[in-house]
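Working notes, structure below.
One protein chain is absent from this view; the other protein chains keep their places.
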Amino acid sequence: MLKYIAKRIGLAIITIWVVATITFFLMNMVPGGPFLSEKAISPQAQAALEAKYGLDKPLFEQYITYLTDAVHGDFGDSLKQRGRTVMSIIKTKFPVSARVGGISVLVALCLGIPLGCIAAIRRGKFIDSFISVVATCGIAVPSFVICTVLMYFFGVKLKLLPTLGLTSWKHYIMPVIALAFYPTAYIMRLTRSSMLDVLGQDYMRTARAKGLSQVVSIFKHALRNAILPVITYVGPMLAYTLSGSFVVEKIFTIPGLGGEFIGSITSRDYTVIMGTTIFLATLIVVMNVIVDIVYKIVDPRIKLK
Amino acid sequence: MAEGQNVRKLVDIKNERLSFFTPAGEVKALNDVSIMLDEGEVLGIVGESGSGKSVTAYSLMGLTAHPGKLLDGTLWFNGHQIETMTEKEMRKIRGNEVSIIFQDPMTSLNPVYTIGNQIEEVILLHTDKKRKEAHERAKELLELVGINEPEKRLKQYPHELSGGMRQRVMIAIALACEPKLLIADEPTTALDVTIQAQILELMMKLKEKLGMAIIMITHDLGVVASMCEKIAVMYAGKIVEYGTAEDIFYHPKHQYTKGLIRSIPRLDTKEHERLVPIEGTPVDMLNPPKGCPFAPRCEECMKICLREMPPVTNFGDAHYTQCWLNQKEEMEGGTANE
Partner (left out) sequence: MKQNPISFQLKLNPEDFLPATEEEKESLVIMRESVSFWKDGFRRLVKNKVAMVSIVVILIIMVFSFIVPSFYPYSYKEQIKGANNLKPMEYSEKELEAIAAGEKVFPHIFGTDKLGRDYAIRVMMGSRISLLVGLIATAIILVIGSAYGSIAAFFGGWVDLVMMRIVDIIYTIPDILLIVLLSFALHAPLEALTSLPGFGWIRTVGENLISIFIVFALLYWVGMARMVRSQVLMLKESEYVTAARALGVGNGKIIKKHLLTNCIGTLIVTTTLQIPSSIFTESFLSFLGLGVAVPLPSLGSLASEAINGLNTYPYLLFIPAALISLIILSFNLLGDGLRDAFDPKLKN
C-alpha cells in the first residue's frame, strides 16, 4: 500500500512537471512575447520591462528560475493587472470556483448514485426507462447549451433567478445546475450499469440465499461494489467541472478562476495563464491521487498490487 | 421405507412445472418434476447443464431467477408449503432451515467484506446471538469446516483465500444455523480434483455430525455414487429415472441413464475398449420436441417416442423411469420387473 502511494505520488509529480514544462515552452513559443500588444512601447522601455521580468536571460535559465519559484508558490506578477501577483489572484478567485464546483460535484453524486441504483433495481420498469432517457439526453447536452437555455428561461423570460454574479444563494442555482447536469447524468448511467452488473453477481445470490432482505442485500452487498466505478469517475468529473467552469463562469460572470483563466487568455496575460494552468493541473492531479488511494481503501482486492 | 415412522419426510415436490419467459419464448425448464427426500437423506440430482437440476433446487428455496415462473405443482419443505409463502416468510427459512452452496466459490463471496463479516451476518440474522457470540460461533464454524487459524481467517478478504478454502467458508456460512437441508449446487466443479475429494469428504463428515439432509446437484456420476442414497437423473426438465444408488448404477432402465453409466471411465475396462459417448446434442429448450425429449438421441427410439410424452413406469418402491421402452417391456412382460 505504501509502495503504491509512493509510486502514485511520484507519477503525479512527474505529470505536474510535464505540464509546467509544456506550459512554459508553449508560452515562450508565442512570437512577440507578452508585451507586443502594448501600445507603442519604446525599445528602451521594452528592454527595461524584459529585464524586470527576467525575459532577457537565456530561455533555459528562465525556465529553471520559473520552476524554482513555482515550487515555492510564486508564479510571478500579473502582466496586465498591475501590482497583483498571480498567486494573490488565484487566492481570491479560486475559493469562489471551488465553492460552485464543490456544490456541483456533491449534487451530482447525491442525485446520480441513488437514481442510478433505483433504475437498476427497477430494471425495465417505467422509472428505469425514464431515468435512462434523461441520463442519455443529459450526456448529450454541452454545458454552454444548458447555461444559456437556463439563463434565457429562468433569468430573462421568467426573471426568477439572477443571471449575474454570485452574491446570494439564488445566484448559485443556475451555475450549479449547469455544472452538475452532465456529471449527474453520467453518474446515473455509470451507477445503473455497474449496479446491474453487481446484481447479477453470484454473491448477490448468496446474500439472498442467506435470507437477507432486498434492502439489506442492496445496501450492504451491492452498493459498495457498485460504487467502485463511480469513485474512479470522480477524477474525470473534477476535470469536467473545471472545464465547465470556464463556460459557466464566463456566461454568469462569476468571479472565479475558470473565468479568470479564459479572461487571461483573451488579454494575453502570460504569467496568469501559466500560473493558473499549473495550479489547476496540480489540483486535478492531486485530487486524482487522492481518489485512487480512496479506491484502494474501498476495494480490498487491489491492496496486494 | 425401512425405518418406518421415526423418519420424517423433509422435502416433497409434486408435479412441479416451471418456465422461464425469455424474450425468445417460453423455456420449459421443469416439466412435471417430483422429488421426495427424508430427513438426513442424501439425494443426488444428475444431468447435463440446462437439464433443470439447479432450477429444481433453487425453486425449493424460492430463489427462482427473474423471468422464471412456477406454473404448477406443490413444494413441501419441512412443514412449509413453499409456493404459497411470501418472500418475507421465505427469508426466515433461507440460510436457516435450508442453505445452499454454489458452484463457484470464487464469485459467491462478496469481495469487499471479510470472511468473518459474511459468516457472522447470517448468524446475526437468524439467531438472537450478540455480535461477540456470533464471532465465537463463526470461529467454531471455521474450525468445523477444517480451516486453521480461524481468528486470522475471519479478518481476511475472500481474494486472500484459495478456492478450496473459499468453498469451505461457503459451507461454514451454509451450516451456520444448522439447516435441515443443505443444497449443494455442483460444489466441487470449480475446484481442483484433490480439493474436490476433500470437500466431499468434509460434507459427508458434517452430514453425519449434524444429521442434515443433502441435495447434491452434479453432472459427475462419480460424486453421486460415493455420496447419495437416492439419485434422480434429469434430462430436459424431466426426471427420466429415479431410484436408489444401487438401482441406478446396477439396474439402470432408462436409455439415457444407461448411456451415462457407459460413458464413465472404469478401472476394469479392457485395454483399447473405448468409452461410449451419448451421441447428439441436448435439445433446444426453446423448441422442445413433442414427444420424449431424449428421443432424437436414443438408440432404441420408437415411433411413439417422437409423438407422445412417455408415462411413468414403476419398478418397485422408489425406482421409476419415464420411457416408452420400459413401458413397452412392462406391458409385454407383465410383472417381470416387479
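Which chain is which? They are A and B, in the order written, and residues in each are numbered from 1.
Criterion: a contact is a pair of C-beta atoms (placed from the backbone, for glycine too) under 8 Å apart; a residue touches a chain by one contact, two chains touch by 3 or more.
Fair warning: this is a prediction, and the values are worked out from it, not measured in the lab.
Among the residues A:Ala178, A:Val198, A:Val272 or A:Val285, only A:Val285 touches the chain that is left out of the figure. Interface residues of chain A facing the missing partner chain: 11-12, 14-15, 18-19, 22-23, 26-27, 29-32, 136-137, 139-145, 148-149, 151-152, 156, 193, 196-197, 239, 242-243, 246-247, 250-251, 261-262, 265-266, 273, 277, 280-281, 284-285, 288. The missing chain lies against chain B, touching residues 280, 283-284, 286-287, 289-291, 295-296, 298, 300-308, 311-312, 314, 324, 327-328, 331, 338.
Keep in mind that, in the parts below, only the chains that are shown with their structure count from here on.
Put simply, chain B touches chain A in their complex at residues 61, 63, 88, 90-96, 99-100, 102, 104, 107-113, 121-122, 125-126, 157, 159, 170, 173.
By the touch rule above, chain A contacts chain B in their complex via residues 201-203, 205-213, 220-221, 224-225, 298-301, 304.
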